[in-house]
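Structure first, then comments.
For this depiction, one protein chain was excluded, whereas all remaining protein chains were kept in their positions.
Right after this comes subunit A.
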């Protein structure tokens, strides 16, 4: 579904990503794990074509998308949820969802505001509230729901657990698993290994802009050496 090959990413003159390759299938959750500044966010931005300049190859749904503008890639069914959430703070929850609305496509999970309110009950109570007046956790749910309104085949989430209370983190994990169960492919950036273990089938470890490890989540969880080398703080 998504195949990234030898992706290099740059901010201005600085090269941040060096030959990143990874792939993800429909209906699986793939985690991209790494420390602060490892290049997780940059990888997602380079795939979607925001901010970072990029070289290499990104095949999505059988098409090369490296030269395409962001909105076209998103329209092909690749959703992106940024780390900073970027809620439209003057728009109500309903309107935030409306901005993400795109026509449904065949063979992909379909979402309406009602099904999303069922997935994130907190949002249902705040339909008319401006996005700027939601709590951090609610904003995180809103930003994911907003991208789901585009009925994507695959969704890239940048640190969905960041800054959330343990209870909300659990809710988030179960929501992600529900999304997966609907048939959505998910790529998720994480630093929180515990959260990654809850949701992912496979994992990549990224360090200094290079992929250092790839395998199933179970293997990674069992491999103390890899964990200690790349993830110990």
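Some observations on this one:
Operating definition for what follows: contacts are C-beta pairs under 8 Å (C-beta built on N, C-alpha and C of every residue); 3 or more make two chains touch, one makes a residue touch a chain; residues count from 1.
The definition used in the following text is that contacts and distances are computed from a predicted model.
The chain absent from the displayed complex carries the UniProt protein name "ABC transporter permease", chosen from "Oxidoreductase molybdopterin binding domain-containing protein", "Transketolase", "ABC transporter permease" or "Cytochrome c oxidase subunit 3". Screening A:59, A:91, A:124 or A:231 against the full complex identifies A:91 as the residue touching the chain left out. Of the options A:9, A:150, A:185 or A:209, the residue whose C-beta touches the omitted chain is A:150.
In the complete complex, the residue from A:74, A:157 or A:206 that touches the missing chain is A:74. The chain not displayed touches subunit A at residues 12, 48, 50-51, 69-71, 74-75, 80, 82, 86, 88-91, 95-96, 98-102, 146-147, 149-150.
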